[in-house]
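Only one protein chain is missing from this complex, and each of the others stays in its spot.
Presenting subunit A:
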Amino acid sequence: MRKSFLIAGVALIAMAGSAAGWVATRAVPDAPPAASFAVLDAEKNEVGRYVVPADKDIFAQPNADEIIYGKRLLADTARLLPDNVGAAMNCNSCHLLDGKIDAANGYINTVNFYPRVMPRAGKEVDLETRINGCFQRSMNGRPLDREGREMKAMIAYMEWLRQGVAKEHRVDIVNAGPVDESLIPDPDNGKAIYAQKCAACHGVNGEGMRDQFGDIIFPPLWGDESFNIGAGLARTYKAAQFVKWAMPPAMHLDGQLGQGGVLTDQEAVDVSEYFTHMPRPDFAPKVNDWPNGNKPKDARY
């Protein structure tokens, strides 16, 4: 009697144990390992991997408040810095998703790029100057105080995003994807494409769309509230690179914004020629650009 109890008990425990073991070994499905990019040295040898960090990791940083403030300024620039922004535009309007996306003007390598010599300025510029360049041209506004809290916060965000990649190394991503620059633009076709593939968001008259607070949902593509003629995006082929690889969003089941890859190179060039040449604010200091020549063929002045 005792013995059979014992045997039954042992059997029961063994069964329970193996059941538990079976359950434990059956993997609970979860996210695949995070995608990563190669980190390259000057000779393009891979020296490590870079994973785009999750924003919630910011909370663990000693200067979390500063980084979060910088992140907000980049995303909500027009609302938070009205004195410096002239256009209905945020930094995120062109640097998609806080600069975290490949081929959409990312900030991942930005800190490591500067200071550098820029042909448009004809001299070495540092990161503060570069950011203020976007304030004055792309945002059609006024420069930030180079030493101010706002400038420091934005750079703190970009610094965090770099995730300690060494100054001389580069994460293997691009600011903008390639577009065939030998193509001749056809603005009439561009107008038709605009109506089919852009107007639903950017408005029939390129005016964009605002939310209940008057904040920008879809930025304007031309008119008084758009970027000025001195912006990089005012150039047909630079705009086409962005349009081809980053616009429109919400087109695919993959990609952080389901963005880009809908237009052919020709279509991207056509539509870019069309909207960049619609009326937009002038940029007075344009006379100082490209002091040493080498003006690109699509420069506007």
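A few remarks follow.
One rule holds in what follows: contacts are C-beta pairs under 8 Å (C-beta built on N, C-alpha and C of every residue); 3 or more make two chains touch, one makes a residue touch a chain; residues count from 1.
Basically, contacts and distances are computed from a predicted model.
Protein name for the hidden chain, per its UniProt entry and selected from "Dipeptide ABC transporter ATP-binding protein", "Nitrite reductase large subunit", "Alcohol dehydrogenase" or "L-cysteine S-thiosulfotransferase subunit SoxA": "Alcohol dehydrogenase".
Checked against the hidden chain, the listed residues A:Leu97, A:Val174 or A:Met278 yield one contact partner: A:Leu97. For the chain left out of this panel, the touching residue among A:Arg170, A:Lys197 or A:Arg280 is A:Lys197.
Note that of A:Ala54, A:Val117 or A:Val287, the residue touching the chain absent from this view is A:Ala54. Taking the complete complex into account, A:Met209 is the one of A:Ala121, A:Val174 or A:Met209 that touches the chain left out. Across the interface with the omitted chain, subunit A contributes residues 28-32, 34-35, 54-56, 58-59, 68-69, 72, 75, 92, 96-98, 195-197, 199-201, 209, 211-213, 217-218, 248-258.
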